[in-house]
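Pasting a structure below so you can have a look.
Yeah, one chain of the complex is gone here, protein chain that is, but the others are all in their spots.
The letters A, B and C name the chains in turn, as written, and every chain counts its residues from 1.
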Amino acid sequence: METMRANVFRGVNSFEIQEVPKPHAGPGEAVIRITLTTICGTDLHIVRGEYPVRPGLVIGHEPVGVVEELGPGVSGYNVGERVLVGAITPCGQCNACLSGHSSQCGHGSGYSALGGWRFGNTINGAQAEYLLVPYAQANLAKIPPDVTDEQAVLLADIASTGFGGAESAQIKIGDTVVVFAQGPIGLCATAGARLMGAAFIIGVDTDPVRLAMSRRMGADVVLNPQEQDVVAEVKRLTEGGADVAIEALGSQTTFESALRCLRPGGTLSSLGVYSGKLSIPYEAFGAGIADIRIVTTLCPGGKERMRRLLETVRHHRVDLTPLLTHSFSLDNIREAYELFGERRDGVIKVAIHP
Amino acid sequence: METMRANVFRGVNSFEIQEVPKPHAGPGEAVIRITLTTICGTDLHIVRGEYPVRPGLVIGHEPVGVVEELGPGVSGYNVGERVLVGAITPCGQCNACLSGHSSQCGHGSGYSALGGWRFGNTINGAQAEYLLVPYAQANLAKIPPDVTDEQAVLLADIASTGFGGAESAQIKIGDTVVVFAQGPIGLCATAGARLMGAAFIIGVDTDPVRLAMSRRMGADVVLNPQEQDVVAEVKRLTEGGADVAIEALGSQTTFESALRCLRPGGTLSSLGVYSGKLSIPYEAFGAGIADIRIVTTLCPGGKERMRRLLETVRHHRVDLTPLLTHSFSLDNIREAYELFGERRDGVIKVAIHP
Amino acid sequence: METMRANVFRGVNSFEIQEVPKPHAGPGEAVIRITLTTICGTDLHIVRGEYPVRPGLVIGHEPVGVVEELGPGVSGYNVGERVLVGAITPCGQCNACLSGHSSQCGHGSGYSALGGWRFGNTINGAQAEYLLVPYAQANLAKIPPDVTDEQAVLLADIASTGFGGAESAQIKIGDTVVVFAQGPIGLCATAGARLMGAAFIIGVDTDPVRLAMSRRMGADVVLNPQEQDVVAEVKRLTEGGADVAIEALGSQTTFESALRCLRPGGTLSSLGVYSGKLSIPYEAFGAGIADIRIVTTLCPGGKERMRRLLETVRHHRVDLTPLLTHSFSLDNIREAYELFGERRDGVIKVAIHP
Partner (left out) sequence: METMRANVFRGVNSFEIQEVPKPHAGPGEAVIRITLTTICGTDLHIVRGEYPVRPGLVIGHEPVGVVEELGPGVSGYNVGERVLVGAITPCGQCNACLSGHSSQCGHGSGYSALGGWRFGNTINGAQAEYLLVPYAQANLAKIPPDVTDEQAVLLADIASTGFGGAESAQIKIGDTVVVFAQGPIGLCATAGARLMGAAFIIGVDTDPVRLAMSRRMGADVVLNPQEQDVVAEVKRLTEGGADVAIEALGSQTTFESALRCLRPGGTLSSLGVYSGKLSIPYEAFGAGIADIRIVTTLCPGGKERMRRLLETVRHHRVDLTPLLTHSFSLDNIREAYELFGERRDGVIKVAIHP
C-alpha cells in the first residue's frame, strides 16, 4: 500500500507527521497532490481539544494542489492541472446546497449544521502530501496560470470567510464599517468591505502589527481597545454609529462591542466561532425594535466561489500575499504551529509546503 | 380654548380621561377626529411604568379618523376624508427615512433609535377625540369606501408589525414557519406568513383561545408549551427544523425556543420588545457558523405602507376583524384596559370609540 | 433487450407511440417508471417543428413515477418510492448551478443557455413507460403519501414556472399584479401572485373558459382584450399602473401590453418563449429611465424546488388539480395532442397515464 506523510491529530495537544495510506479516488472523487497549504486558527482549536475531532484524522482545510487522480464521473479535468479547493466542499445536490446554503450541506439530502466543512473535521484534511476531494465536480477550481499558489491558498478559507462577512452584511457603496479583530479572517473582512465599496472602514485590534496590516488591507482608521473606548470613538467617527459591524474573533466582548457600535437599523455580521452563551445587551439591541440584523456566515465553498475569488486576486483587486508571513516544510509543521499558536514574530498566516 | 376628551397618562398605574386642549395643525401637520382606536400591549407597559413616557401624555398609537384640519403645505387631502395613520409616523426626509429605515426616523436628519414612534410615546396619542398628525403628507392614508373603520384600525400597528416580521424574514413560497406567541402581533405574523406563501405554519401559545384564533389566521398546527416539548415537536414536524421562526412576545424563553427550532441557515425574526439581556444559546446558534440570521422589526409606517395594507384587507386577502373582540366608548376606557390587561373573556383587541 | 412504449418525435408534424429500449441507470442516474405525465405547450412547438429537437427523441418533461433503478452513487432512495422530477434537471455542480442559476446548467462546468432543460429536448423525455433521470441525487423529489400523482404532476413545469414568474418579480404584500394570458403557465402565475400576497390581481385572456379559471386561481378581475382596452382598464383599476405585470404567452402584443400597464418603477416578469425580435415601446419604457425592470425566468428545477412545491400543495395552499381537465392513456396520446393543440372542450392540461 502506498503511503504519504500527513499531520495527524492524536488527541488533545498531540499531533505529528506520520505515514498514512495515500488516498485513491472513488466515484465522484479526486485526489490532489498538495503543493501548498496553511494552518488555520480552527486547527489550533482542534489541537487544543477545544473543537473535537476524532484522533487519527489528518488536520487542515486549505488546499492548493495538482490533480493526481480523477474518480469515475468527474469530467472536464486533467491529471496535472493546478487546482484550489475551498475549505468547505458542498455536494451541490442536497436540499441545503440547492437552497443556496451550501455550507450547511446535507451530503445528498437535507441540511446538516456545518455539514459542508469536512476537511480536517470529518474526513482527512490538507496538511498532507495528498488529499481526497469529495464531490470533486463541484469543488475543483482550476487556478489560472498567472495566479501563484501563494495567492490562491488564502482564498480557500480566510478570504472566502472574510469577504463572506462583508457580503452577508450586504455592504453598499458609502457604508461605514467597523471590523472587530484583525486576525487573518478580520483582515480579509476589512479587505472585503473595501472591495464592496465601504466608504469608511475602522479596524479594531490590540496588536500593533495587525493594526498596521489592517491599514494595508483597507482600514482608514485603526483603534486599539487597550488605548481607548472603541465604541465611543466609532460612534464619534461615524456620527452616530456604523452601518455595519463585523465580528471576527468569537468572544462576548467583541460581539457586544460590535453591536454597540451600530446605528439604528445597522447590521452585525458575525464570523467568529463562539463557545458558551452569548449575551445581547438590551440597549444596544434597541430593546429588540431598532431594526438591527445579526447575520452569521460559515465560509462559502465550491468551485464557483473559488473561481470568483481567483479572478479577484488575478486582476489585482486585492493582494493578500502580505498575510502569508512565514513558510515551513510539512515536516517542520510543529514549529509552524508553535509560531502561529503563540502569535510570535508578527505571524499572520504560515505557508506549509509538503 | 377648545378642549377635547383624551386618555392621559398620569404616572405609574395612573391614567384617566381628561379634558385637554384640542390640537391645531401647524405647517406640514394635520388634525384628525378619531373615529376608532384601540389599546396596544405597549400601552399596558406604559401604564404599568415598564416603558417610560412623560406624565401628561395622551396614550395610544392606532388611529382611524376623519380629517379635521390641514396645516399649510399639506396637499391632496380634504377635510372630512377618512384616513388611517400608522403607529409610526416617519418624516420621509431624514437620512434614516431616505435609507429605507423609516421606523428609526431622525426627524429631518440622521437616525434616531425608535424615532419613528411618536404617538403616545413622545407626542400626544390616539386615545382621544382629536389627534395631531406630524408629517401629515407622508402619513395620511385615505381609507377606501369599502373598508370599514374596524378593518382599518388593526393595520396601524399590529398588522404592519406582524406582517413586517414575516417580510423581514423574507418568507418564500414553500417555507415552514413557527410563530412563538399568538397575541395580536403573533396572530398577524401568522397571517403574514400565510400571505407570503409559507407552506406550513405552526402557532405556539399557552392560551387555547389564542391557539384557536391562530388556526383561523392561518396556522396549520398549533402547539402549547404547557402540553409538550415544542422545540422537539417543531423539529419533528419540519423534519429537522423550520426555515423561519418568528418571536412575538419579547422573552428569553420564546427567543431561545425560536432559535432552537431553526434548521441550519434559518432565520429568526424577532418582533418582541425585550427587557434586560438576551442570551443566545451556543449550540442553537451553531457556535456562530450555522448561517443563522436574526432580524428585528419595528412596525413599518407611512401612508404607502398603510395604503398597501388597506388594499390587502379591501380585497379580502386577510380578515383581521375577528381579532377585534370587544368594544368600548372612550369614556369607558379604564374598563377596556382592565379587560385587555387581564386577558379576560378571550379578549384579543378592543375597539375604542371616542 | 427490454423495450418500453414511448411517444417518439419523428420529424415535423410526426410523432408516434413506439417500442424503444428501456433505459438503465448509470452512475449518478436513476430510472423511474412513469405513473403520470402530461403534455406541455412546448411539446406542441416541438411537434410542429417550431422548436427543433432531433428525430427519434422521446417527448415530454413532466414526470411523476416510481423509482425503478438507482445507479451507483445515488443514495437515500429506495426502489419503489414515488417521486416527482422537475422539467429542469440541474447537475448542482457546475458554475451556473453553484451560482443559483441552475436552469442555465452547464452540466459539470460553466453555463449553458437553457442547459438545465434536458427531458424531451436533448435526452429522452417523460411520455413513456420509463424515464432515465440524470443527476438523480439532485433531482428525485419524494412525494409525500398524502399528495396524489395528479397534484404532483403539475408542479414539474407549470407551477414551478408560473410561481417562478411571481417570485422573479419579487411580489410583495399589497402589490397589484396583471397576468397576460391565462393558459397553464399564466394560471399558475396568477396562483403564484396570490400565494405571495398580491393584494389585487387582474387576469387577461381572450378565452372565457380560461378567464373563469383565472378567477378560480386567484384573479380578482378578469379582462378580455377582445372586449376592452386592457391597458387603459388596468391603469384605471390600479390608479396609475400595476406594480408587476407577468407575461405568459410569448408574443409582441402581450409583452408590449404588459409593459404599458406598469407604473414607473414597476416590474415586467416575462415567462413566454418568443420567436423573432421583440420591441420595447419607447414611452412605456419611460425612455429607459423610469426604473422599469424586465426579468425572465426558465422553470426552476431540482429536488429542493419540487419538495417546496409539494409541501405547498400538500398543505392546501393552492389546488391546481382543476387545471387537469382531461385524461388519456399513453397509447391514446395522439388524441390528447389534438385536443390540447386545438384547445377544444375547455382543455387546460391533459393527464397521460402510461
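Couple of notes before you dig in:
Here, contacts are C-beta pairs under 8 Å (C-beta built on N, C-alpha and C of every residue); 3 or more make two chains touch, one makes a residue touch a chain.
Bear in mind the structure is a predicted one, so any value in this text is a computation, not a measurement.
Put simply, the missing chain touches A, B, C once the whole complex is considered. Between the chain not shown and the residues C:P21, C:G56, C:P208 or C:G240, the one that touches is C:G240. Of B:Q137, B:T190 or B:S214, it is B:Q137 that touches the chain left out of the display. Shown as candidates are B:V8, B:I46, B:V64 or B:C97; the residue that touches the absent chain is B:C97. Note on the undisplayed chain: of the listed residues C:V179, C:I292, C:V318 or C:I348, the one touching it is C:I292.
Only one residue in the set B:G11, B:P72 or B:P322 touches the chain that does not appear here, and it is B:P72. Touching residues on chain C toward the chain that is not drawn are 96, 99, 101, 103-104, 110-115, 239-241, 250, 263-265, 270-282, 285-298. Touching residues on chain A toward the chain that is not drawn are 163, 167, 172-176, 192, 195-197, 199-200, 220, 307-309, 311-312, 314-315, 317. Take chain B: the residues that touch the chain left off the picture are 27-28, 72-73, 75-76, 90-95, 97-100, 102, 108-109, 135, 137-138, 302-305, 307.
Here, only the chains that are shown with their structure count from here on.
Inter-chain centre distance (chain A to chain B, centres taken as mean C-alpha positions): 41 Å. Chain contacts: chain C has residues 307 touching two or more partner chains.
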